[in-house]
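Before we start, here is the structure in question, set down as C-alpha cells.
All protein chains but one are shown at their positions in the complex.
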Amino acid sequence: MLNKNYTVFIGCEADFDAAEIVLFGAPYDSTTSYRPGARFGCRAIRTESDGLETYSPYQDKDLGDRAICDCGDIELPFGDSAAALGLIEERAAAILQAGKIPFMLGGEHLVTYAAVRAAFAKYPGLNIIHFDAHTDLRNDYLGVQLSHACVMRRCWDLLGDGKIWQFGIRSGDKPEFAWAAAGHTHLQKFDFSGLDGVLQKLSGQPVYFTLDLDVLDPAYLPGTGTPEAGGVTFRELLDAALAVCQNADIVALDVNELAPNLDASGVSTAVAGKLVRELLLAI
Amino acid sequence: MLNKNYTVFIGCEADFDAAEIVLFGAPYDSTTSYRPGARFGCRAIRTESDGLETYSPYQDKDLGDRAICDCGDIELPFGDSAAALGLIEERAAAILQAGKIPFMLGGEHLVTYAAVRAAFAKYPGLNIIHFDAHTDLRNDYLGVQLSHACVMRRCWDLLGDGKIWQFGIRSGDKPEFAWAAAGHTHLQKFDFSGLDGVLQKLSGQPVYFTLDLDVLDPAYLPGTGTPEAGGVTFRELLDAALAVCQNADIVALDVNELAPNLDASGVSTAVAGKLVRELLLAI
Amino acid sequence: MLNKNYTVFIGCEADFDAAEIVLFGAPYDSTTSYRPGARFGCRAIRTESDGLETYSPYQDKDLGDRAICDCGDIELPFGDSAAALGLIEERAAAILQAGKIPFMLGGEHLVTYAAVRAAFAKYPGLNIIHFDAHTDLRNDYLGVQLSHACVMRRCWDLLGDGKIWQFGIRSGDKPEFAWAAAGHTHLQKFDFSGLDGVLQKLSGQPVYFTLDLDVLDPAYLPGTGTPEAGGVTFRELLDAALAVCQNADIVALDVNELAPNLDASGVSTAVAGKLVRELLLAI
Amino acid sequence: MLNKNYTVFIGCEADFDAAEIVLFGAPYDSTTSYRPGARFGCRAIRTESDGLETYSPYQDKDLGDRAICDCGDIELPFGDSAAALGLIEERAAAILQAGKIPFMLGGEHLVTYAAVRAAFAKYPGLNIIHFDAHTDLRNDYLGVQLSHACVMRRCWDLLGDGKIWQFGIRSGDKPEFAWAAAGHTHLQKFDFSGLDGVLQKLSGQPVYFTLDLDVLDPAYLPGTGTPEAGGVTFRELLDAALAVCQNADIVALDVNELAPNLDASGVSTAVAGKLVRELLLAI
Amino acid sequence: MLNKNYTVFIGCEADFDAAEIVLFGAPYDSTTSYRPGARFGCRAIRTESDGLETYSPYQDKDLGDRAICDCGDIELPFGDSAAALGLIEERAAAILQAGKIPFMLGGEHLVTYAAVRAAFAKYPGLNIIHFDAHTDLRNDYLGVQLSHACVMRRCWDLLGDGKIWQFGIRSGDKPEFAWAAAGHTHLQKFDFSGLDGVLQKLSGQPVYFTLDLDVLDPAYLPGTGTPEAGGVTFRELLDAALAVCQNADIVALDVNELAPNLDASGVSTAVAGKLVRELLLAI
Partner (left out) sequence: MLNKNYTVFIGCEADFDAAEIVLFGAPYDSTTSYRPGARFGCRAIRTESDGLETYSPYQDKDLGDRAICDCGDIELPFGDSAAALGLIEERAAAILQAGKIPFMLGGEHLVTYAAVRAAFAKYPGLNIIHFDAHTDLRNDYLGVQLSHACVMRRCWDLLGDGKIWQFGIRSGDKPEFAWAAAGHTHLQKFDFSGLDGVLQKLSGQPVYFTLDLDVLDPAYLPGTGTPEAGGVTFRELLDAALAVCQNADIVALDVNELAPNLDASGVSTAVAGKLVRELLLAI
C-alpha cells in the first residue's frame, strides 16, 4: 500500500502495521462548483507540516509518542466521481479492516461519502458529527447526485434519520434547512451550542467525525472554495474539535476543503495543519 | 434605464417598475488617495454573488420573495468627480422619484455624496447613519473638496449639525475629531455603542444608511483601500446593520469601499456580498 | 436559448437570428489533472473584453461591422463529463442547424470533443486543425477516456486517420508521438511549419479549428493549467491563426484552456481576448 | 524644491544646482479607465533601483560619472486633473528654466501633457517622439478631455500637425487611426520601422521623448494598466530608445504607465528601472 | 549617523539630537528557517506609514507633539549573523549613550539579541517583556546558536534566570517548555494573563520590550514567517502593549517579524504600522 515518493506529515513516520491511526490523502475536487483547489489540500498540509512542532502546548502531548502512519495520497481520476469514490472507499476499508483509524485529508467534501461507506460497512450504527458552514443536504446539484453539495444527503441515504449531527451551519437553500428540520438531521446553526449534550448522548456509539474547514470564519481560513462570512474562530473550533475527539468514540475522521491555492499567505494551510496535529493527538 | 449587458446580483431580477428596491453600481475611485480599486467593487459583488445562496438563515427570508431590480453600473468618467457625481445623483433621483429605495454599490465613499444629494432633495429632514473606520470630515484634501476623505463633511454642508450619526470610527486627524465633538456630528469611536438609543431617537425620520466596509477589522475584510486595524467583527457588523435596517426608516442606502483587487482570496467580496444580501432582506 | 444575465464580449450584441457567428462559453474543467481554473476562462474573456477595442489594426476591420451573437455560458454539472458534453453538443448543434458558425470559449480542452461531435454530424468529411502544446492523444488517463488528455484521440475515434492536423506540439508521452507518427494524425512539432501547405490541401473541405492557448510560450500566456516552456510567440500564433481563418473553410471553432486564476496580472486574459477578436474578424 | 523624505534612484544623488538631468515623479492615475496603479510607478522604480547596478554593460557607462538629481515625487491631488497638471507643469518649467533636462517618471500617460506644456513654452518648435501601444488620440473619453486616452491629442492641440512621431502603436479605435493618417501625426504601427529616418529628419530640432512602457509586449512588462498583446521585445525597445537618446536633441522626457501592483513578481519594475538607467546614461 | 536617502515613518522627522526616541531598522532575516521576508519589514512599515494618521484616537495623542527621529535602516551583510549583530549593537549603543530610547524595527527576531546586548551593557538589571507565539528558547537550531529560534535563550545567557517574561506563547518543542518551567523564564501560554501583576513587580526596573508580531493570530497578521493559529486579537495586543509602555520603565524596544511579502493585501503592514504609532505615543 505504501509508495514512499512523498513527504509525510510531521511526526507520522510509523509503519502501517505498527500504526493506530493511518493518514491518507484524497486529492479530488472535480465536483467543486465554485472555486476549485481542494485537490491541493492534502499535499499542502503534509508539505508545510515542517513549519509545525510535533508538540502541542494545548494538550501537552507530542506526535513522537504516537504511532501514526501517513500512507500518502491516492491517485484519483479527475472527472469520474464514481471511480474516485470507489478507490477511496477501498483505502478506508483496508485501514478499518486492519483495526486502525483512517484519518482522511481532502480534497473536496464529497470524498467523505466514500470513507463513510467504508465505516458504515463495519459499524452499522454509525453516527456522523459534521462541522461545516454549509448544509450539504441537496438531493442533487444540477442533476448530479455525487456532488460536494449533496454529501451529507448521500450519507443520510446510508445512515437514515437522526444519525447526522451538524454544527456551525450558516448557508444552504431554504428547502435544505426545512428538510433537516423535518427530523432528518440535527442541525445547529452558526455555532457549537449543544455539542456537549450530543457527545453525552452518543457515548458508546461509533462516530465518524467530518470537519469541513469552512466552518471557520474566512478571516481564519480564507483558503477554501466557498468562504462564508460569520463563522467560528480558531479557538472555538479547536475547543469543539478536541471535545469531540476526547469524548466520542471516533472510528474514522476527515478534514477537508482546504484550497491552499486561494490563500497565498499560507496561513490557511498552517491552520489546517495545526488542527490535524491536534486531532491526531486527541483521538 | 436598463442596459442588459451585465450580470445581476443573485435573486435580483425584478423589472424596474415592479421593484421596491433598486440596486445600482457607482464604479468610481478617482479620488482614492492611498490604494485604488474600489471601482471594481460593485461588479465583483454582482459577479461573485453566485457563490451565495438567496436564502438567509439569519433572517429566515429569501431574495426570491422580494422584488428587487439590479439595474447595473453607471458608466462614469474617471478623473472628473463633479461630472461623475452628477450622473450618480441623476440615477438615485430617478429611483427615488419612482417611489423606490435606491441601494448603491460603490465605488469609493465619495459617491455617497451624490446619492445623499438626491435623497436630501426629496427628504429635507434627512439623517445619515454612517458606519466607517474613518471620520471623513476633512474640509478638503490637498485642496480638493470632492474627495473620499471629505464625504461626510460635504454631506454636513447639506444637512447641517446633528444629523450625521457616526459609528465605529477609529481614524482621522485631530481636528476632525475635535470638529465632530463641537456638535457637528455624533461620533461613536471604535464600536456601535449607543446605536439602539439612536435608532429610537430617529424613529419616524428619514434615514440614509451608508456603510463603508472598512468599519470591519481588516482580518474580516482585507480588500479595501485604507485598512484600519482594530475594527469590528463580521457578526458585530451584521447585528448592527440589521438593527438599522429593521428599525430605521431607510430611504436610501449604500455599501462602499470594497477593493476586490486587494484581496486575491476573494473573501472580501464574499463578505460584502453577504452583507448586501442581508441588507436587501432586512429593509 | 438566451439568458441575458451576463456580460457579452465587446461588440457582439447581435440577436441570435441575425448573427453569422455565435459565441458561447463552456465553463467545464473537471478532468483537468494538474491545475484547475479553465472553468473561469470564458467568463473572464468576456468580462475583461472592455479593455479591448472593437477595431483591429492588424486587419483594418471592426467588430461593429459584423453580426455576432454572444449567447453566454452554458450551465454545466461539474464532475459529470458525459452530461456536460451532452449539453455542449446540444448547444453547438443548435447553432449549426441555424446555419451559423459556433465559436466556443472553454473551459478545458475536453469540451472540444462535444462541439466536434456536433460539427461531424453535419459535416462527415470534417478535418480538425489543432494548435496545442500537447498531443492529447492518450486513449485514457488513469482509466478515464473522457479526459482533457485524450480529447484528440476521442475526435480521432470519430474522424479516423489523417483528418487531424496538429501544430506546435511539444509535450506528450513517447507512445503518443509514436501513435501519431503511425499515420493516425499529422503532427508538426514545436511550430507552424507546413501550415500553408496544409491549408492548400484542405481547400474546400470543412474544418474545425481548435486553439489550445497553451501553444503559446508561457511567457506570453502564463495563465493556463499545464504551461509548457518552448512555445510560440504571440505574433507567430496570430499570423498562423489568421492564416487558418482566412484560408480554411471554418465550420466551427474554439479557444480553450485559459485559466485566468493562474495569472494575477490579467495579461493572459487580455491575450486570449485579443485572439478571440482577431478570429471573429478573420472568419 | 527638495523634500528629502524619500529614496532616490540609484546613483542620482547630485544636488539640484549641480545636475544636468533632474528626475521627478508624477504619481497620478485618476483618469486611468481600466486598471489603476500607475500612481505607484515612480516610487517603485526608485525604491527597487537598489536591485540594479549603476554601471551599464550596454553603453559601458556608469551613473556615478553623471550629475543627476532625483528630486522626488510631487504631491498631487487625486481626482482633480487640472490642478495636478498645473503642479507638474510648474515643476517641469522650473527645471527647464534652470537649464536642465526634466526626466519625469509617471504616473499615467496624461502627466505627459503637463511636461509637454512646459517644454513647448520654452521650445516652440517642439517635436514629440512617442513610443506606445495606444494611439492616445481621442478628443475626449466619456466627455473628459484631460484623459490618458487623449494625451497625444492634447499635445497636438499645442504642437499642430506633423510634429508627433508615434511608434509601436497597436491599439485604438478606427477614427483615431484615420485621424492620424489624415496627416495629423506620423504613426508607425507595431514596431520601430522608420525610426532612423525620423531621427535624421529631426536633427537639430528640440525633441520631447515620451515612453509609454506598454509599448513592450506584456510578456516583458505585465505590470501596466492596459496590456496589449503583440508588442516589442525588451531588446527592440532598448535599441530604439538608445537610438533616440543618442541621436535626437532631447529637451525633456518621461517614462510612464508602470503599474507595479499588477505584477507581483516585481519584474515589470525591474524592467522599467533598467530602462530609466539606460536613458539617463544615453542622453 | 543619518543617511537621508529613505522615507521616514510618518511624523518622525526630529533631528537625532532633539529626539527622545530613535527609530531604526534592522533588515536581517538570514537565519529565518521557514519563510523569509522579515528583511522587508522595516522598510515597508515606513513606506506605508503614509496610510496612517499621526493622531491616535486610542490615546488622544499625536506624533506631531513628540520628538522622534527615524534614522533609517542599517546596511547589513546577509549570511553573516555575527557581523550583522555587531552593527546593530553598535547602533543601539550609540542611541542609548545619547540618552535616548532605541526603537528597533526588524527584521527577524534574532536582531533583538543585538539590541539587548547594548541595553544590558547600560542596564545590568535588565528585564525583558516578550510577546510572541514561539518560545525561542532552543540552545541551537541545526547547530547554529545565532538563530531566530534561539534568541531568547541567547538573551538568557546574558540576563540569567527569572528576568525574561514571556506572554502569548503557543508553539515550541517539549524541552523548551520544560526548560522555561524549570525556572529559567516566566512563560504565560496563549494570552496576557498575569501581565498586570508582572508590571507591578517590575516597577522601577529597566525593561526591554520585544514584540514579535506573530503573537497576533494570523487572521490579523498573515504576513509573518511562521504563522501560528490561535493567537491574540489586535485589540488584545494593543491593550497589553499599551499597558507595558505606560507602566513599565522601557529603556529600549523593538517590533519584529513582519514579512510584508507574504501578505499581498498590505493589511499586515498596516497593522504593524499602527502598533508602532501607538507604542511611540505610549512610551
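Letters A, B, C, D and E mark the chains in the order given here, with residues in each chain numbered from 1 onward.
Everything that follows uses one rule, which is that contacts are C-beta pairs under 8 Å (C-beta built on N, C-alpha and C of every residue); 3 or more make two chains touch, one makes a residue touch a chain.
A quick note: this is a predicted structure, and the numbers were derived from the prediction, not measured.
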item: Chain not shown, its touching partners among those shown; value: A, C, D, E
item: Among D:Leu238, D:Leu262 or D:Ala282, residue touching the chain not depicted; value: D:Leu238
item: Touching residue (missing chain; options C:Glu53, C:Asp217 or C:Glu278); value: C:Asp217
item: Residue, one of E:Thr54, E:Ser81 or E:Thr210, that touches the chain absent here; value: E:Ser81
item: Residue of E:Gly11, E:Gly37 or E:Gly273 touching the missing chain in the full complex; value: E:Gly37
item: Absent-chain interface as seen on subunit A, which is shown; value: 4-8, 13, 43, 47, 264
item: Touching residues (missing chain, whole complex) on subunit E; value: 29-33, 35-37, 39, 75-81, 83, 110, 141-144, 146-147, 261
item: Interface with the undisplayed chain - residues on subunit C; value: 34-35, 169-174, 177, 189-190, 217-219, 222-223, 226-230, 262-264
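Note that in this section only the chains that are shown with their structure count from here on.
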item: Far-end chain from subunit C, centres as C-alpha averages; value: E
item: Centre-to-centre distance between subunit D and subunit C (centres being mean Cα positions), rounded to whole Å; value: 38
item: Numbers and ranges of subunit A residues touching at least 2 other chains; value: 35, 217, 219, 264
item: Listing of all chain pairs that touch each other, if any do; value: A-B, A-C, A-E, B-C, B-D, B-E, C-D, D-E
